[in-house]
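With one protein chain removed, the remaining protein chains of the complex are shown where they sit.
Presenting chain A:
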Amino acid sequence: HKYHLELELEDVLDKDSTVNCTAEVLYHLGNKNIAPDVQFKLEGELKNTDEADNVFYNRIKSLEKELVAENIPDNHGNVSPEMEPIHLLAWVASGYVIWQNSTENTKFQLAQIKHVKQVKRSDEYLEFDYKILLHEMLTQEIIPWQMTVLWHPQHGVEVTRDSRQPKEASE
């Protein structure tokens, strides 16, 4: 099935900043293991985030020990200011994972970052190993997922590895 969408994108960090967008989404019949095709066109420009990107990039680059964190947001919905970019990065990366695993009968959201650890690299990229929880609306399931995320201010986000994880027995 093919869908034609007219969307308004709203900047999560600035509700007054919006951009219109048109998209075509094609869900493949039969083989549910192929991600839907997405074509889109932005009618306008996304905000420039170079400054914030560089601040975050330099902060992480200058850490003495690799970053490690858990439960973002915490159980009460709190995200510390230092962890906000880590949270946003997970949102973007989980968007890719969600796209790759979507069908016409799924609606995924990132529920929580259970664990994130930075992986040391010798090149200029930042690498993070995330364990996230995805919430699927129709089944109401909470699905643990691992994703390895590369990021660089000029080169953007890439998910280099991702895999569904088994659920713990206590859950």
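Convention: a contact is a pair of C-beta atoms (placed from the backbone, for glycine too) under 8 Å apart; a residue touches a chain by one contact, two chains touch by 3 or more; residues count from 1.
Note that contacts and distances are computed from a predicted model.
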Undepicted complex member, UniProt protein name, chosen from "Carboxypeptidase A1", "Transport inhibitor response 1-like protein Os04g0395600", "Peptidase M14 domain-containing protein" or "Secretogranin-3": "Carboxypeptidase A1"
Hidden partner chain, touching residue among A:N48, A:S122, A:Q140 or A:Q154: A:Q140
Sole contact to the chain not displayed, among A:D11, A:E43 or A:E70: A:E70
For chain A, the residues touching the chain missing from this view: 12, 68, 70, 73-78, 109-112, 115, 117, 133, 135, 137-142, 165-166, 169-171
